[in-house]
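For this view, one protein chain was removed and the others were kept in their places.
In order of appearance the chains are A and B, and numbering begins at 1 in each one.
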Amino acid sequence: MKHIIRVCTCTGCQANGSLEVFEGLCRAVSGRKKECEGKGIEIEVKETGCTGLSETVPNVLVEPSGILYVNVNEDKAERIVDSVINNYVIDEMLFELDGKKYGKLTDVPFFALQERVLLARCGYTTPLSLSDYIESGGFEGLKAAVSMKQDEIIDILKRAKLRGRGGAGFLTGIKWRFLKNAKGNEKFLICNADEGDPGAFMDRSLLESDPFAVLEGMLIGAYATGATRSFIYIREEYPLAIDKVKTAIDILKENGYLGNNVLEKFSFDIEIRKGAGAFVCGEETALMNSVEGKRGQPRIKPPFPAERGIFGKPTNINNVKTYAFVPLILRNGPEWFLDKGNGKSSGGTLLICLTGKIRLNGVVEVKMGTALRKVIYDIGGGLKSGKRLKGVQTGGPSGGCIPEALIDTEIDYESMQELGSIIGSGGIICIDEDDSIIDLCIFFLDFLEKESCGQCTPCREGIIQMKDLIIKIKERKASEQDIAMLEKLAVYVRDNSLCGLGQTSPNVVLSSLKYFRDEFERRISGKPVFKINEKCTGCHLCFLKCPVKAINGSPKEIHEIIQEKCIGCGICYDVCKFQAIDKE
Amino acid sequence: MKVRINEKEYEFQESKSILDACSEIGLNLPTLCHHELLEPRGVCRLCVVEADGKLVTSCTTKIRDGMSIETHSNKVIESRRMNLMLLIADHQEECLSCNKSTDCLLFKYANEYDIHGIPFEKIDKEEFEPDESCYSFRRDLKKCIKCGKCVEVCNVLQKVYAIEYSKRGKDLKMSTAFEYPINETECTFCGQCVLNCPTCALEEKYEASDLMWAINDKETVVACQVAPSVRASIMEEFGKNEGITVGKLVSALKMIGFDYVFDTQLGADLTIMEEANELLERIKENKGLPMFTSCCPAWVKFVEDNFHDFIPNLSSCKSPQQMLASVFRTYFAGKLESKPENIKLASIMPCTAKKTEARRYEFIGDIDFVITTRELSRMIKEFGINFEALDESEFDCPLGESSGAGAIFGVSGGVCEAALRTAYETATSKKLEKVEFEQIRGVDFFKHGEININGRVVRFAVVHTLGKARELLEQIRKGEAHYDFVEVMACPGGCIGGGGQPIPTDMKTIRERMQRLYTIDQLKKARRSHENPDIIRIYGEFLEQPLSKKAHALLHTKYMKRSYYSDKKG
Partner (left out) sequence: MEKEGKTVIAGESRVLEMLQEINKNEGYISRERLSSISRELGIPLSLLYGLVTFYNQFNLATSGRYTIEVCEGTACHINKSSEIKRAIKDAAGISVDETSSDGLFTLRDVRCLGACALAPVLRLNKKIYSKMTYEKTKELIFKLKKEAEGEAKLK
């Protein structure tokens, strides 16, 4: 009987000791080799890609039983091996949520409710094993592609309605057609792995867990467009991903999948370029400048990259996830992909990074058009420590905040845009009642202030002044006119900036003003501020009467008003019998 | 193609940017980062218009058949006002005492767009210390609005690379390498950055006040020399009044109090006498070719910094301003009663590099002040001089007469043409049928030709802007280009496009200034340097002949190999 014990060794898991778990398991297995042989059991310990359940890492998956053990550490390795040899399940190490324990990974709601297409191999194959990849359907897409004409492949992508997963959401088929039709003796592909959105790490996860999929997508892209050379631009903050991709490229070269004679049909090379710490280099024209060894400043468009890209040659740039979808579409057909979509303008699934105050942090994959509520509560397990959800921030610094009231919204490109946010690269950050929207705005603007390239006035100066206005509001020194000016300024920056970074930088401000305006307005200077003084007897009446639960305190103790939450309604002031509340 | 602009339909034959199309029909849209000779970058966003309902920058967007453009809709005006207010918030306002307030684009647009007070906090600029390390100009980043024109001009047009963008976002700064003072970099002081800066972040070092002190000092004798380019452009500072002739300019200078007003064009004639003969000698010995002109100090520094192998090819002649100064200090000053230390000479130049040239170790003391055309116009305005009421005056003897060849020194191609007029006639003892060399006139960046001198075909070339000079030097290095004589001017159009010239300086004004100088040449009695009676006298009485021992001592110079950064420790 053959058993495989799988441990993820991606960056996140390693940071929590998964390598030690891996080594512990290996030691345990070799220590009981004789026993296993005697019982006719073979146990292999293998590395695997990340399942995405980052909250409980290190996670261990046992096959063929499919049992998932969570929060594993080195000391527990022996027990796991024992449980495999003696065929029992370790109850205490199972995944538990709300009092219920789950044995198999596939039973855990976090996984069961997902539609795992890009993440299909994660947890079940060894990332750098070419044989694992091929056995699980690898290169079927490429083989199908090389039997078609270039236009046929592009047509399939268009019918599948594959939209770029980097943030802009442009139809990939159209982009590839531009490159295919571009005049030039040399064309380039670029894979944008400069995942700079704070709160998004699914590209890293994918590159570390299933690198061959991304490379196969690029190979198909090369065949379809006539590109012969390419670059993968990976952030230098992802050293493990860089390493894995480098090894994957070497393996492909050795096996004839890269180089001068790929499947006897075409030649293609992939080179890695490392980002050097600039968020703006995720913008495609800035990225091209960076590959050319220059400052990563965005260029004006037109000319578009397909016309004049790196080194002046026609170039196509796509995100990691976009390339990873391509082999699956070629293998399973465009209708299959459309079926995983929302039936509107976009086919396929959505890879989401759930972070913030959510109980189950991690990477999940759902059908396009899944409701936010399902993702946060059913899959993500709701909020930590039972707090109330205030809203979610989607799309990183380029996105906006969506309030709890709109949590039934289905996630797709149109609906997000209608709400004033974007899907972006797929990050969703959950914020609870204790988080301040104003602080979140300041945080993002502070980030963008430093990451902006600084070329154009609206972005460079506009972000500084938006941030200063919000700080003024936070410090209660602002007036109604300041809030109006903030809004006006935000619209100006959105409509006048040169590149996507500037154009989307006001989203967080505009959406906050749209859905959380009261947080801004109640800070207008001149509005009353309520504070509890030492006359408080702890009668607890204000606590009970406060409509937004903005008062802390136990009976018989001096209470405190949480200014962040206070809406200035004055009810506490009115009901207090002891003059213990001051109105300023 | 048919395009609607502000609800009126226009027909255009070729594709062009919205900005150019509007300029054609008489609408000058506001710009900050735009430069005629460079690719549009679309970074200042001030030139936005609504094209088919969408805000786009007019400099980077091309017109299309059927396009509908609004240049001054409410949305566009609000955008531009917001843009200006944001810039003013990040700019140190010193307008009343600022030297550039009459030329400052921010000031101009703030007025035109009716900006009253800004709704933003002013950004603290205390950390920016001005860089006053060189003689030619001052860098004060408190006033920088980050349009990037200085960097683009230095790196793309001039290919000098003294400054570049550093850092990013709110910290974006136009810097030298490691923030070294500009004096310690490859900066040639050509002043194209100063000329193009929309605000006073870059301005020439002001010497006009010190000069006025000296003029008002009864003990000192103050003489001045006026460059050709100055007379060809000073009228632009007074409403482009073509009635401001060189004669009236001389009167104005006398009214200001200069004791003697000399003509740099005579210095130019001196330069030709020496340089033409030097060229003939080099051709005879077949050594030191190609010979490069050396009258442009920015070009000289460019060679000293970057092309050590070409230093021997530079003509050993000083520039006209320095040659005249040398002769002034010896031939002329000796005739005066005053003590040498009480005799001052001021140069009025279109150029910022001349301010540094005058302080070179080899020249220091010959010239005491160098002021630009802009500085002169302020002096004239300070005096309240009304040109209409002035008579015409002549330049003073013995350094006042000049030939047409001396006049065209201010334009690209002029030095070469002047030198050929004398070289040809000296070597062949024949007169040129036509003294105009059309093939090296005009604004093309690279012009060339050849002439047969006693059976030897002499090939000459003319370039302007240091970027084109760099390209030519590299071609010559690789053996792809062969010339005997090359004229290089650092500034577009030649000295008429210099760093100290009236603002704006663009191709239109450059062409107009060029035309004025060619007209002066045409109307001169003497067209060739060797026909200038003052020149004949100076050589007869004093210098003996061109390239004589005395001429060498006074009118020729040496150069040095400069290097940077290698000895810097960090």
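Just so it is clear, contacts are C-beta pairs under 8 Å (C-beta built on N, C-alpha and C of every residue); 3 or more make two chains touch, one makes a residue touch a chain.
Just so we're clear, the structure is a prediction, and the values are computed from it rather than from any experiment.
Novice: With the full complex in mind, choose from A:163, A:180, A:244 or A:357 the residue touching the hidden chain.
Specialist: That would be A:357, which touches the missing chain.
Novice: Tell me which of A:49, A:199 or A:458 is the one touching the absent chain.
Specialist: Per the contact definition at the top, the residue touching the missing chain is A:199.
Novice: Looking at the full complex, which residue from B:128, B:161, B:238 or B:445 touches the chain that isn't shown here?
Specialist: Result: among the candidates, B:161 touches the missing chain.
Novice: Of A:246, A:274, A:545 or A:565, which residue touches the hidden chain?
Specialist: A:274
Novice: Given the full complex, what residues of subunit A touch the hidden partner chain?
Specialist: 11-12, 14-16, 54-55, 57, 185-186, 195-201, 204-205, 236-239, 273-274, 276-279, 290-296, 311, 313, 353, 355-357, 361-362, 393, 396, 427, 429, 431, 435, 440, 443-444, 447, 451, 453
Novice: What residue numbers in subunit B mark contact with the hidden partner chain?
Specialist: Within subunit B, the residues touching the omitted chain are 155, 161-168, 175-178, 185-186, 564-566, 568-570.
As a convention for this text, only the chains that are shown with their structure count from here on.
Novice: State the interface residues of subunit A toward subunit B in the complex, per the touch definition above.
Specialist: Result: residues 278, 280, 295, 297, 300, 448-458, 460-465, 468-469, 472, 481-482, 485, 488-489, 492, 495-498 of subunit A touch subunit B.
Novice: Help me check something: in the complex, which residues belonging to subunit B touch subunit A?
Specialist: Touch list, subunit B to subunit A: 40-46, 48, 55, 57, 60, 78-79, 82-83, 86-87, 89-90, 119-121, 123, 145-146, 148, 165, 167-172.
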